[in-house]
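What you see is the complex with one protein chain gone and the rest in place.
So, subunit A:
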Amino acid sequence: MTLNRDTVVNLAILALLVATAIGAHVLGNGFTVTLATKAAIFGLAGVGLNLALGYGGLISFGHAAFFGIGGYVTGILASHAAAGTPVATLPFTVMGSNEMLGIWPMAMLAAGLAALVIGALSLRTWGVYFIMVTLAFAQMLYYFAISWPRYGGEDGLSFYVRNSFPGLNTFAPIQYFAICTTLLAVALVFTAVVTQSRFGLALQAARQNSQRTVALGIRPYAIRLTAFVLSGMIVGLAGSLYADLNRFVSPAMLSWHMSGEIMVFVILGGVGRLCGPVAGAALFILLEHVLGGVSDYWQALLGLLLLAIVLFAPGGLIGILTQRRRHA
């Protein structure tokens, strides 16, 4: 395979992220390593959303639901493991867990099931209605989490020990960064493979011209639902990692702010671009900490930047980078 322009930019973005974390680690700056970890996790969430939004054209404003479900599954399993109590006894006993390798599949499964139900219903609508229905489902879960006292309700749920991974010390910021970045890389490879497959061809065709796709014997609904579920599972995994990063989950992970933020990562970086969400999430976190130090109203500046990107560079950061190379 030859390296094309997009691949070079994609690899450069990942290299920059890894170099930042390693550099900060060498300099003993654990806080920056944690910021880079956060960028990797948010990037992963964006990569997940991008599969539905970018490639499938499914403008979901409810992906916080899957992020939050991944987070809550992690928090609930971890807190039960710490307390030594079962999560459930009926219909069969489910014990807590503090093993990431056990928690991730559970988080992804739960998020995937939620995506199956939410997707099956909301994909019967289109356009603005789809946006509103996905938003409504996520908000339903948000209010449910707030009013469910067993796992902290409005205050959220803390667990004091980060879950473990065999052979690694997950408390060391650089090691946890390595875990998150590896999963991000796996998700990127997965996305690259899937979007270039037959399924990916059909998904992108259905986005651009649904009627034509039907006339070629392909039912867009099943294709879109599959993409929505895969997307939800990736975002669920990101939610699990985020919960472990903070050792805390709260209803905020389920709120529409979160859905909006994940969408911002995708739009900043470049809709339907493989590494777009990673670049977008990194930029978001950079701005949050540079501008956030200058003014509490940094989000107003973020808003302006977002506006400028949508108006003048709809390909996002990746679009700008790849275009410059083309003319160079």
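Going forward, contacts are C-beta pairs under 8 Å (C-beta built on N, C-alpha and C of every residue); 3 or more make two chains touch, one makes a residue touch a chain; residues count from 1.
Operating definition for what follows: contacts and distances are computed from a predicted model.
For the chain that is left out, the UniProt protein name among "Amino acid/amide ABC transporter ATP-binding protein 1, HAAT family", "FtsX-like permease family protein", "Anaerobic sulfite reductase subunit C" or "Aldehyde dehydrogenase (NAD+)" is "Amino acid/amide ABC transporter ATP-binding protein 1, HAAT family".
Although one chain is not drawn, the whole complex shows that of A:I218, A:L306 or A:I320 it is A:I218 that touches it.
Of the candidate positions A:T85, A:T182 or A:S197, contact with the unshown chain belongs to A:S197.
From the set A:I59, A:V94 or A:A205, the residue in touch with the chain omitted from the display is A:A205, counting the whole complex.
Taking the complete complex into account, residues 193-194, 196-202, 204-205, 208-209, 211-219, 222-223, 226 of subunit A touch the chain not shown.
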